[in-house]
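Here the complex is missing one protein chain, while the rest keep their positions.
First chain written, first letter: the chains are A and B, and each begins at residue 1.
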Amino acid sequence: MNAGPVRAEHVAKHFGRTKALDGCSFSLPEGSVTGLVGPNGAGKSTLLSLIAGLAKPTSGEITVHGTAVRGRMHPDVALLTQKRPLYDQFTVREMMRAGAAMNDRWSDERANEVLDLLAGVDEDAKVGTLSAGARTQVAIAVALGRLPKVLLLDEPLSDLDPLARDETLRIVMTEVAERGTTVLLSSHLLTDLGDVCDHLLLLDEGRVQVSGDIEEILDEHHVVVGPAELELGVDGVVDSSRTARQATALVRGGTVPEGFQAARPDLEALVMGYLRASRTRRLARR
Amino acid sequence: MSQREQPVLAERLGKKYSRGWALRDCTLEIPAGRIVALVGPNGAGKSTLMGMTTGLLRPTEGRISVFGDAPTGRGMHPAVAFLTQAKPLYPQFTVTETLRYGRNANPGWDQAYAEELVEKARVPFAAKVGTLSGGQRTRVALALALGKRPRLLVLDEPLADLDPLARETVLTTLVRECRAQGITVLLSSHVLAELEDVCDHLVLLAGGRVRLAGDVSDLLRAHADHRTLSGLALAHMRVEVAA
């Protein structure tokens, strides 16, 4: 069994008749920072909870560093869910103590390191009174105190102002740089992801649309622009749109259509192209 | 521009809560027909300012006038529409019923226009609001706000929780409708990058005070070391936090 940090093979998760995930396979390289993107309802949160062991896949298998994950929190994985749950009545100090009490492997030193980062967090303040950014910092401290090898973050940047977002990303990047932790984070803020991620995992309707090294993926795609009257006539068109004057398309693969100008897309253009294609598919089905 | 045409005019506006001053010494003018970005760190006073513009909060000191009138607590100015982050819609109501609620609650309601907006968003009229996606709900809330035919539209983080595509769509719709009708927009958002192409006027709050205010092009010219709106705003927010 290949001992990559995270490996998923044909993972599916059904809730009754709803297919939250429908056959996902991917592998995350050691020390990579992967951005998990996709429309709401694509299955991102579900996937993260499966990797953490919070839920069991209906079929398929997930392994973390060689050991299979089956419905029990994997000791090498830390998960920060979107609501960033903390005990609001506790002081920060007590919250750290709770983290130590709930985990077999815990490093006070590491947790406090994270708390001291940036402007530092007041250890005697009650968690419930902290600002959104400080709260996120405390939640990350709890997650990193577990000394995880894989860090999963579900929308860690939502509700944060630009400064707090910047700071949160810096904390994560420091962790990666110093410890080689593998990170998988989901976010809607593509510009932020573009700054920190080297890998991409794009989910839609429970399936993996794109996965791999960002540079390689961008190399593989073209944004083509041409006069409105021309047809595209090539394979691998992800999404296309037409205005009165021009036709634009996102194409995967090497061929550039006749009469079109091609350019390398940036991450935002790429992801938006896939999201638009997915929306078109969904609307057409109705 | 006469007072009656000036969407928002604030003079030394301030609001004090028991825990301290949320906004202090705020003097600014919001010019008509602009799309104004209201940015700043959490706790900088953005929601307070918006609350006073819409009459939901009363100033502790200073004055604020909206189209020449002082906002009272008796109801929102008929020319002002407010869309909060919570997008308060009744989940049990269908879209049709939501629009009817708008018609009953607002004089000067334009039913045809509101319906047109809902249709363009491809939201089914018979669906219960609680079953709609985040993006669809935002579009309905927007229809509710625009159906009032406001001259000033105030939006508090309207794009939070939306995926990138929904954000783009909502923002495009917003800009298109408002520019077409000359509606002044006051929009707060944490995602500066997407405000770049959209906003032509900036108000930056930090620590309860106005730090930057003006047309984007003027500001960028004046602070030449920043080439983008986000860069400029971020730098000023950082400075204030460090101070």
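Note that a contact is a pair of C-beta atoms (placed from the backbone, for glycine too) under 8 Å apart; a residue touches a chain by one contact, two chains touch by 3 or more.
Operating definition for what follows: contacts and distances are computed from a predicted model.
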**Asked** Just by its UniProt name, which of "Cytochrome c556", "Transporter", "Putative tricarboxylic transport membrane protein" or "DNA protecting protein DprA" is the chain not shown in this complex?
**Response** "Transporter"
**Request:** With touch as defined up top, name the shown chains that contact the chain not shown.
**Result:** A
**Fill in**
Which of A:S25, A:N40 or A:T81 touches the missing chain? It is A:T81
**Complete:** Of the candidates A:K44, A:R146, A:H199 or A:R276, the residue in contact with the absent chain is A:R146
**Fill in**
Where A:N103, A:T174 or A:T255 are the choices, the one touching the absent chain is A:N103
**Sole contact to the chain not displayed, among A:A8, A:L21, A:L36 or A:A52** = A:A52
**Asked** For chain A, which residues touch the unseen chain?
**Response** 52, 54-56, 71-73, 75, 78-81, 83, 85-90, 94, 97-99, 101-105, 142-143, 146
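By our rule, only the chains that are shown with their structure count from here on.
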**Fill in**
Rounded to the nearest Å, the gap separating the Cα centres of chain A and chain B is 30
**Asked** Once bound in the complex, which stretches of chain B touch chain A?
**Response** 39-43, 122, 133-135, 160-168, 190-193, 230, 233-234, 237-238, 241
**Prompt:** Touching chain B in the complex: which residues of chain A?
**Reply:** 37-41, 119, 131-133, 158-166, 188-191, 268, 271-272, 275-276, 279, 283
